[in-house]
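Of the protein chains in this complex, one is absent; all others appear in place.
Right, chain A next:
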Amino acid sequence: MSSSDTLDQPLTVVEPRGGLGVALVATLRRDLTLMLRRRSEVMNPLVFFALVITLFPLGLSPDPRLLATVAPGLLWVAALLATLLSLDSLFRADFEDGSLEQLLLAPQPLAAMVLAKVVVHWLLTGLPLALMAPVLGLMLGLPAGSHLILMLALALGSASLSLVGAIGAALTVGLARGGVLLSLLVLPLYIPVLIFGAGAVQAALLGDGVGAHLAILGALLALAVMLSPWAIAAALRISVNG
């Protein structure tokens, strides 16, 4: 090919389309693909959830009446710990291979980008946990009427757990052994979600209205969606620069 040929052609540079929407979709797709290729990491919290629930009848008593009364709390605490277990890997791989720095350097607002990452975390941790909970509820003798409420409360609540947990994960991602510290930072902040989430299932068991509990869970989620992306973004900047 002669040089005159290339000069004759109009020079076309493909501009990267830098819109926020494009970047969000790209982040979502990238994270989903990466996570789905590491299936065991997606499965581990679910197996942990089932395992912890299996331990309780062995430790307490196999009496179905006793188990049914404590089931809402057990399921919620176990789901909370399973979420906590999955948090450490939320930013870890990206931090180690440097793609987190690229995310920080991107022209799009970091708060929006981390929201996409948290959405992926919820889709592959919180949502499966919520879908799996009725099966474990069945094994604990939870009456059939409360299963849907359990699922709904867990789906709503675990979204808040992912958002709040991501703050802790972002703060500890730069530390070599941040695991225990992460639980110390995050668990106190999880308590309101636990109270109202388990409260919703308890209310369903007693035949009370669950609307108020679910509404408060929704309000907590709205607050978390509004505020935590900024905290996550600030925490990531500290961790990466430090």
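Keep in mind that, in the parts below, a residue touches a chain if its C-beta (ideal position, glycine included) is under 8 Å from a C-beta of that chain, and two chains touch if they have at least 3 such contacts; residues count from 1.
To be clear about the criterion, contacts and distances are computed from a predicted model.
Of "dihydrouracil dehydrogenase (NAD(+))", "Peptidase S26 domain-containing protein", "Heme exporter protein C" or "AdoMet activation domain-containing protein", only "Heme exporter protein C" is the UniProt protein name of the chain excluded from the display. Among A:Leu28, A:Ala93, A:Ala111 or A:Leu189, the one in contact with the hidden chain is A:Leu189.
As for the chain not pictured, it touches chain A at residues 167, 171-172, 174-175, 178, 181, 184-185, 187-189, 191-192, 195, 227, 231, 234-235, 238-239, 241-242.
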